[in-house]
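Shown here: the complex without one of its protein chains, the others still in place.
Chains: A, B and C, in written order; residue numbering restarts at 1 for each.
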Amino acid sequence: MPYGPHTPGDRAHMLDALGIDSVQALFEDIPARVRSDGIDLPGPEPELTLAGRLEALAARNRVGLTSFLGAGAYRHYVPPAVDEILRRGEFYTSYTPYQPEISQGTLQTIYEYQSLIAELTGLDVVSASHYDGACATAEAALMTVRATRRQRVLMSRAIHRHYVDTTRTYFAAARLTLDELPTLPDGTTDLSALEAALADSERPVAGVLLGHPNVFGVLEPMSEATRLAHAAGALMVSVVEPVSLAVLATPADYGADICAGEGQPLGISLQYGGPYLGILASTQALVRQIPGRLVGRTRDVDGRRAYVMTLRAREQDIRRDRAASNICTNQALCALAATVYLAAIGPHGLRDVAALGAARARELEKALSEAGVPRVHAAPYLNEFAVRIEDAERVHAALLARDVVAGLPLAQWYPDDPELRDALLVCATETTTSAEIQRFATALAEVRS
Amino acid sequence: MPYGPHTPGDRAHMLDALGIDSVQALFEDIPARVRSDGIDLPGPEPELTLAGRLEALAARNRVGLTSFLGAGAYRHYVPPAVDEILRRGEFYTSYTPYQPEISQGTLQTIYEYQSLIAELTGLDVVSASHYDGACATAEAALMTVRATRRQRVLMSRAIHRHYVDTTRTYFAAARLTLDELPTLPDGTTDLSALEAALADSERPVAGVLLGHPNVFGVLEPMSEATRLAHAAGALMVSVVEPVSLAVLATPADYGADICAGEGQPLGISLQYGGPYLGILASTQALVRQIPGRLVGRTRDVDGRRAYVMTLRAREQDIRRDRAASNICTNQALCALAATVYLAAIGPHGLRDVAALGAARARELEKALSEAGVPRVHAAPYLNEFAVRIEDAERVHAALLARDVVAGLPLAQWYPDDPELRDALLVCATETTTSAEIQRFATALAEVRS
Amino acid sequence: MTDTLEQTTKIPAGEGSGTERTNRELEAAARENEISTPDRDFTDARGAPHRGDGMGPRAAVGPSPQPTLAELSRPGRGDGKLPHAPADALDAIPEEQRRARPLGLPELSELEVIRHFVNLSHLNYAVDTGFYPLGSCTMKYNPKINEWAARLPGFAALHPLAPDTLAQGTLELLYELERMLAEISGMRAVTLQPAAGAHGELTGILMARAYHESRGDSERSEVIVPDSSHGTNPATASMAGYTTITVRSGADGGVDLDALRSALGPRTAAVMLTNPSTLGLFERQIVELLDAVHEAGALAYMDGANLNAVLGKFKPGQAGFDVMHFNVHKTFSTPHGGGGPGAGPVGVGEKLVPFLPSPRVLQEADGSYRLERSGERPTSIGRVRSFQGNVGVLVRGYTYIKAHGGSGLTQASEDAVLAANYLKQRLAGSYEIPYDRACKHEFIATARPLKAATGVRTLDVAKRLIDYGFHPPTIYFPLIVDEALLIEPTETESLETLDAFADALLAIADEAREDPETVKKAPHTAPVRRLDEATAARQPDLRWSPMTGAESPCPT
Partner (left out) sequence: MTDTLEQTTKIPAGEGSGTERTNRELEAAARENEISTPDRDFTDARGAPHRGDGMGPRAAVGPSPQPTLAELSRPGRGDGKLPHAPADALDAIPEEQRRARPLGLPELSELEVIRHFVNLSHLNYAVDTGFYPLGSCTMKYNPKINEWAARLPGFAALHPLAPDTLAQGTLELLYELERMLAEISGMRAVTLQPAAGAHGELTGILMARAYHESRGDSERSEVIVPDSSHGTNPATASMAGYTTITVRSGADGGVDLDALRSALGPRTAAVMLTNPSTLGLFERQIVELLDAVHEAGALAYMDGANLNAVLGKFKPGQAGFDVMHFNVHKTFSTPHGGGGPGAGPVGVGEKLVPFLPSPRVLQEADGSYRLERSGERPTSIGRVRSFQGNVGVLVRGYTYIKAHGGSGLTQASEDAVLAANYLKQRLAGSYEIPYDRACKHEFIATARPLKAATGVRTLDVAKRLIDYGFHPPTIYFPLIVDEALLIEPTETESLETLDAFADALLAIADEAREDPETVKKAPHTAPVRRLDEATAARQPDLRWSPMTGAESPCPT
């Protein structure tokens, strides 16, 4: 056993104390019919060779390419201070702070996380973390159902495809209705369709969900959508990319009730999809409906400031089948990463991240359009946009052969939409360089000549 | 200022308190004639682009080749537990434990380092670290001079070339004599030459230094050499590779008085040469002569076990020009790395490291000799040995073009020795694989055909 | 704000809710403790927070309370990470789409950030600092090679939408991990996507629903769970649109077979069993239980959170379970991260394979790997999350399984069970052991007799353990045992540690008799003492007051 401390003598001592000869005696309550004798896997692998195996596997991934992939996961500069803190055993080898007296480190960092996300979103109640952006969005949709006691939500088709799919999975199970809202040619959600859907008084709407920026990178008419939703007694859910909040109107600015989003851009590495950070925030009015952990500030018996998990009657371990969600283990360490990231990068830094991404994206748009590859949509965008190019999948593959990842072929997500059959979703961040943009343009020219 | 906390307001507050208008007032004591106005370097570079620059520089180094380089620095498997501890700010951002009450972490780890090296070498007094193997060797040589009040040491030419050169530099300064001992064709030091040199009563010898294994990887007749040295009233210094001590006779076994060596193999990464770890140990009799830090165990006024720097009257900050050495800042964090490494790898593990290296080296010897490339020396070796190959430098370069680093051409270090003109010093460790050995042999066949 | 929910429900004292205290009780407790001292401030006359001010002498080394980031913030601090964006970067963003309110993030130098979090870390207990016998959570050692592996740039920097050809290393690892988990569990196939145990439960129950519906069997609306089950089980049933039916446990701690039989029926979609149970006991009637479930046409779900007890000894798939989840962060040693992340892969038997969530990892004829394309397998329940799972956690789990191999995993279970039984034996004199038979990896002890004799409750014992240098076990869970302590030593703690922990619990039992007040007021040596949880819930303070925001000139 590579990490076990027990010597043969230790085991003998324990068996002795138990008055048994063999540890097998402790497994005799497993009925013989279902008892198995071992696992058919190779024996222990020493760390030396295991490390070699892992290095070889990691090396088979190719991560150094010129890439314009975003679509819900973004490469950013992460100050090494973040990992320095994440590597501290006191944080990463502890668990849910059930014993607040010896968990103030975790508790205060969660409180700080809640506060920072509250600052970013303008919403006062922040759940201490959900699995990812998709699950947070699904939970947000479920929240609107619980809060309004209505059974139907409207979700723009221009929300991240995975989030719509995930919410659909959750909703199908709970026998709730999810209707998708169409988009206009400019890339924004069709508000007249929204208005029409809200008008159906037979099927009252619990919540309206829009992405901002949406999956096409486009800014949505959030204020107007919120006005329509509220007028129909529905709650407004904004699905955001958190870095954009440094420069874009916040959910609170346009009156949204709930905000969901993917926290990965806040200092969390790409890792092929996880662990990431599901952000979920709401107005104070919805504090009883929000699922997941909440930490509150209080005092100890000596009056010292202290933090503790609170309003726990929403949670599964207390409320069981009437809990707001089944969530237990969450993404606490990722929330810590976001907390350290935001503290280390600061308000000026975060604004620079957002604005630099925008500037680089504009540079990219220019280079591509000069290469004869125009945008698909006309509405304003921040740092991600779709371009139209004939034979997009083939071009994408040809560019890949030249070590350029030309974003995401949107046909993968919208196979039935002729508008998007020839679209590539491309993105820039502060890490994108002019040289990379040039390489893209050059490769494109080669591929198309 | 990227890491400074001072806002313009903070600076104004401080200037105010000092009653001055500008910080320039604080520099007016610098005579105008020698005052400079700034540094002609580019402005601050944001971390984002600086990180890119550093990654690009690091990528220009090629570290993934099949390499048989050793010659004083060795690639080993380092359990990640080591770096986990080294990354703790409590260790790496503290300094010399001048205030023992709040430095027990550093102090106890040094005490543990001393104890572990004592276990390895069999010698009871271990200095808390020197700069590297070369400097530790030079300090050992100086120790013999101080202890015997003689002015001449004998050093085998088969000690690591850099150690001999460094000791020569130190000795030249102090006007002391360093004579090199020749080697025999089998790779060991010529003991009859030693005997003769010791017999020169005009120039009495303070210390005799041999490497074990020596620079050719060969085991020296340490017992016999020690006997001769002691018979002449000289001290015996053994220059060791610490991993080898897991399986080889220890300095204490053969009666050496002092042991010096390079601690890099004990969990420290290669880093193009440093920071490494100069190991220096001696018998109890020489405790007053040993340079560098010593930590001792004692108690506090409540009787609690505690650790403190001790016997400090040997050190420069107390003794000034009569100190045993000028060393102040040492390699403490590297000593911590060695301490964690030894604790994590354990006695069985260290023996495996040594024995696996030996086994792989034997496999390498076999493969090379089958390829018609025989050993240069006949004496037993552990995991490093010299082979003879015609046109060694050219072959080495040709192999390099095939991504094989065929060890070190010994002509670089012994340009005048015809025996070594065509020699390559090659080494294997537990990280060397059979596939790598095969690649070497294959490339060799290609190059020579 | 008054939280009406909190007024009508109960607030747990500590973990679980066996002996919940109402707000009223908590308030009374608070009054009793005379909480009146004002919140000690971290700011000085200049509004500057710092150590040492207003709080008198305090130790240089050791835990000390920290101000918040907001209190540390000074406008104009912190910079140098990024080049400044060109002034026109946002010109294309319409005015009304721009952020209106100030961006109120704290401004700190990097040193302040590091010091803040390093000092906060010193307020935490963790596996890396001491024994953490939190029952049901398997707080075993987290090997450091796992952390190293997950941070290899090839793994860490891989974009989740990278074309398959760029992701062959990770895909191979995931593919192999699925197969290893299948072998370990005896299940037919595995999905690695769920982010945690509860997420796995939901995924599993959704597959059960899909299975029944695929067969036109759509009247099944109930999920049965034992009363000892973890809260996630009933909560999952609700999320999946099912009604929860709870069956009681028998006197021996096992599920009451008769009770289960009478609860089962044509409306039963699934039965969720935890085995070994949350009492640390193996269901001795597991064969009969499974037969009963299947006879009713229901599916058997195994909550595999406790798999650490039976690796190599019991394979749920072979025994007849239709679906189960793993807790990678328990059984396979990935760290708990202060609450997460984990990973909750789900294994299924043949019947449920078609319903696995998408995308699966597939191997092509040429040996290469690819992700299933969206819509490729219409029977799938669909996506349960974005992308492919908590891959960084799975890399750690893979590493752990490889390091142990089949025999090592079996040994781990044997050692975990041996340690638990040994510890149980050592405590038997002073604490009541309600289920007096061989336990698996954890066991229940109770302070019931102690409470009767001295008034000292399980909560007090737990808090007093803190003064002895230990993290308390899980308390007041499962709910069916009064004054429960659920103790899980794991296989990675030495005999000396087990003995020291037993000694401490025995010493506390003695103290309870000799000096109950000391125990009731514990902890005495922690960074803070018992908290006013009532006020926390009545007047929730969930964030610092909004910051003025970064109106300061950008530092240079």
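Keep this in mind: a residue touches a chain if its C-beta (ideal position, glycine included) is under 8 Å from a C-beta of that chain, and two chains touch if they have at least 3 such contacts.
From a predicted model like this one, the values you see are computed outputs, not experimental measurements.
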| item | value |
| --- | --- |
| Contacts of the hidden chain among displayed chains | A, B, C |
| Selected residue (touches chain absent from view) among B:Leu184, B:Val247 or B:Ala398 | B:Val247 |
| Sole residue of B:Ala193, B:Ala367 or B:Val405 that reaches the chain not shown, by the stated touch rule | B:Val405 |
| Contact partner of the left-out chain, one of B:Ala147, B:Cys259 or B:Leu356 | B:Leu356 |
| Residues of subunit A (touch criterion as defined above) contacting the omitted chain | 1-5, 7-10, 44, 46-49, 79-81, 83-84, 89-90, 102 |
| For subunit C, residues in touch with the removed chain | 44, 46, 48-53, 57-64, 74, 77, 80, 109-112, 114-115, 118-119, 122-125, 127-130, 141, 143-144, 403, 465-471, 492-497, 499-501, 503-504, 523-527 |
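Definition applied: only the chains that are shown with their structure count from here on.
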| item | value |
| --- | --- |
| Chain at maximum distance from subunit A, centres defined as averaged CA atoms | B |
| Chain pair bearing the highest count of C-beta contacts | A-C |
| Whole-Å gap separating subunit A and subunit C, where each centre is the average of the chain's CA atoms | 19 |
| Where subunit B touches two or more other chains, by residue | 47-48, 79, 84, 89 |
| Multi-chain contact residues (two or more partners), subunit C | 77, 79, 81-83, 108, 110, 114, 118, 145, 147-148, 555 |
